[in-house]
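Yeah, one chain of the complex is gone here, protein chain that is, but the others are all in their spots.
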Amino acid sequence: MSSTLLEVRGIVKRFPGVLALDGVNFDLREGEVHTLLGENGAGKTTLMNIIFGLYRADEGEILFKGKRVHIRSPYHALQLGIGMVQQHFTLVPSFTVAENIALGTRDTPSRVAAKIRGISEEYGLEVDPHAKVWQLSVGERQRVEIIKLLYAGARVVILDEPTAVLTPQETEALFKAVRKMTSRGTGVIFISHKLNEVMEISSRVTVLRKGKVIGTLERGEFDQNKLARMMVGREVVMEIEREKARPGELVIKVEDVHARSDKGHIALNGISLEIRAGEILGIAGVAGNGQRELAEVITGLRRVESGKIEFLGKDLTNTSVIDRILAGIAYIPQDRKGIALSPNLSVAENLFLRRKEKKVWFNKREIFGHARRYIEEYKIKTPSPATAVKYLSGGNMQKVVIAREFSLDPRLIIAVHPTRGLDVASMEFVYRSLIKARDKGVAILLLAGELYEIFNLSDRVGVIYEGKIVGYTTPDPTPENIEKIGLMMAGVAV
Amino acid sequence: MNVEGLLSASIRYGTPLLFATVGEIITERSGVLNLGLEGLMLMGAFTGFVTAYSTGNLWLAFTLSLVVGALFALIHAFMSITLRVNQVVSGLALTMLGSGLSGILGRAYVGRPAVMFQPVAIPGLEKIPVIGPAFFKQDPLVYVGYVLTFFLAWFIFKTKAGLTLRAVGEEPAAADARGVNVFWVRYLATLVGGALTAAGGAYLSLAATSMWMENMSAGRGWIAIALVIFAAWDPLKAMLGSYLFGFIMSLQFRLQATGEVHVSANLLLMLPYLVTLVSMVLFSINESFRKRIGAPSALGVPYSREEKT
Partner (left out) sequence: MEKRLDIPKWAGAVVPIISVVIALLIMGIVIYFYMYSKPSYLKRAVFGAFNEYRSIIYRIPEKSWDRFEKMLKAGRLKSAIAIPKGKLSSNVSSFAISRLEEVFRSTEESYKFVRDTSETVKSFPKEFKELQELYENIGYIIKAYSALNRTINNAKSIMNNECNDCDLKEGMDSFVENLSKVGALGDLISDAKSIDLSDVEGTLKGLEKIKLEFPKEVKKIFLEKMAKSVKTISHRCPISRSSWEDLLTDYKKNVDDAISSGFNPFLFEKASVILDNISVYYCFAPVVRIWNNSLEPLYDLHKKVSTVEQVYSQLSSASRSLQGVLKSLEKGRTFFVKDTVYSTARYVKNSYKRLELDAFTASVFSKRIKSLKSLYQELEDLYKGLGTPSEMKKNVERISSEVKQLSGKIEKEKNALSEDFLKTAEGYSKDAIDSFAKVQNELFQRGSIEADLSKYLGLLMDTYTYKLEEALRSGIGRLKLSMAYSQLKDVSKDLTMFLRNIADYCPSLSDKMKLSLDYETYVFDMEALRIHTSQQIVFDSDKTKMEMEEAFLKEKKITKEKYMEVLGKTLDGHLQRVGAILNDLESELRDLTKKFGQVSKVSWIAVGKAFKQLSTWPFIPSQGLPDTINYMTPLLFTGLGLILVFQMKLWNIGAEGQFYLGVMTALWLSLFVFDKHPSVAEVPVILFVGGLAGAAWAAIAGALKAFLNIDEIVSTLMLNYIAFHWMEYLVYGPWKAPTNFPETNEIPRQFFLPTFGTSRVHIGVIIAMSLTIIVYLLMRKTWWGFDLRAIGDNPNAARYSGIDIAKNVVLAMAVSGFFAGLGGATQILGFEHKLYHGYAPGYGYTGIIIAWLARLDPWATILVSFLFGGFLVGGDQIQLVLKLPKAVVVAIEGVILFSLIASEVLFKYRIRVVRK
């Protein structure tokens, strides 16, 4: 058996109001892929941040190659040989790849560029060292992060939900690189909550629930259902029962719309789609292919360069955001804290941030009254309506957004990654709310990254690639369908 | 108005702006916004003048003003980096403190004659027809200004340290992850920026004139802040911008003096500020796209690792 690279014993970490990790033990052997499995909010990322030196554990100890270590900072961890690819990449957008990797080392960018080419050939992670990071796709940026670790000679590589932003083909390439790394003795910690990937890559799996280790299983001792049960602790209701959709009148018609991204590139390249009342259209696609721009064009946050948007027969192409709200378009954006909510304003105030009535006088009592009603109805866990939104958990924040958007009794709801970073209970709540709205005749445009989410909810599935819908399919999760979607996501004509 | 005279005057009036602008570029490149330039320039001018007046040693005066500039910038650094207060208000407070303190301590030195830098011609270069005398027959501080600008341009864009500085300004989390001590880089940048700004002030009381007057910087600190944006955080463009504004200021004095244009003095006094405003408008109309990339994205945002992103 290869020697233990890294061991963590009795780790405890408390955050305001929540016990994130409760006495966690975990070890990693050389040349092994040890997957840490758990729902969102189970404490996976917190544990890794402690190992990586971002946070400090309240109790417990870390041993690296048998010796006890106190990891003070990410840089200290990297010096020891522990590297991590975080969900939010720590790259300087305006620098080139070489410059980013040269940062913090003594080598000059030119020498770094040469070494990068060597590493990327060896591990099959092609990336152009002289490209500016802001021009790279999300997948390419992840590759740069990995190369950064390998360049520094990391013995332990932690990958935190790497595949969330990748196409199936890119995921495959990543796994190939991971196998190359393990073959060279590097220990890889793989964090995910996608069971199919876990099955494919892991040598060992440790399941974490609510900050406690449920169990560690060797390869062969586990299968998807067992893992799922361990992960959630109760039968996961994967299938959301819903009757067949009865699409009603045409709600929104997007015709050949062109638009530019913030960086000025063509983001929407003549996209067209139609959604009828009481129907959920799920759009699958790799992040960065125009999903955000599509949502923004429909909600009025981005200018349409050419093409038309018709909503209930009225042309809304370049009208203001407020007109869109009044027309009945609701929008649940991906970035909860950044876009949908005002962190320092109270829950009540956020519940009325997007509103229809043109009232002048702001009556605090009346608003708090309404707020209390919504808090009960959507079961939002908050000390009081006056508490600032930033103190709520991710799930509760999303409930606030949904409560607000639904209160506008919209005719169309656009939801982008509505369940990202939520625990299962909240995820189920979001799915049920969307289905309820659909049954009430609301048209829903779902832009999600997880295929299983799209299969669960959508009545029709469209695949977006480079700002255009490349094809439609049915929402059944058969392997052929997944294959077809995967190809379409990668731009291969089917 | 002979071209040569006007050109050399533009450089003389531009140099204090150059020092302050280049100083602020370094500070802002690291992500710290220091609006206290006016206060720093006044303290620099005061320290320079007092030292020159009492000791007669000009270079000692210049260095001391650098030291005092750094010390005062330390206040702003402590406030903005360690205490993470609102950098705009802290900058304003620094300006008030600087102008107030220099006013009090400087009171006794108003109207006192003192020693000042005399122009020194660079033997070879000053022979060049038009630009020779203008560029190479100036006081030593102007030459320091040339050297400083080219050095910083090289430092920021070509050296590893420059890369680190820019990284701290653009994406502190990335720099932190790469082992860069964000706090130390920002402290150093603010201190160096403060020292250079004070040097700009010292130029006013040691080379431009040889006297001290309360609030003699007359808004140059604020023009420097506008110039940083104007130069898109690039020292070479800052040099161009500073000398351009030097030209406008000298033009305004000349017009007053020669009386060729019989517009009342006050309207002319308005010229430099009006031009700053107009140039910012023109600049931002066509460059809005490029400028957005120019500005360090983490400018004015205090960094802390524990912050729950």
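As written, the chains take the letters A and B, and residue 1 is the first residue of each chain.
Here is the rule we go by: a residue touches a chain if its C-beta (ideal position, glycine included) is under 8 Å from a C-beta of that chain, and two chains touch if they have at least 3 such contacts.
For clarity, every value in this text was computed on a predicted model and none was experimentally measured.
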Full-complex touch with the removed chain, picking from B:G98, B:P172, B:G201 or B:P296, is B:G98
Out of B:L188, B:I225 or B:A238, only one touches the absent chain, namely B:I225
It is residues of subunit B that touch the chain not shown, namely 35, 39, 75, 79, 83-86, 88-90, 92-111, 214, 219, 222, 225-226, 229, 264-267, 269-270, 273-274, 276-277, 280-281, 284-285, 288
Hidden partner sits against subunit A at residues 16-17, 299-301, 320-322, 324-325, 331, 333, 335, 338-345, 349, 353-355, 359-363, 383
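As a convention for this text, only the chains that are shown with their structure count from here on.
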Subunit B partner, complex, touching residues on subunit A are 54-55, 73-76, 78-79, 88, 90-95, 99-100, 102-106, 108-109, 264
In the complex, subunit B touches subunit A at residues 160, 163-164, 166-167, 170-171, 173-180, 289, 293, 297, 305-306, 309
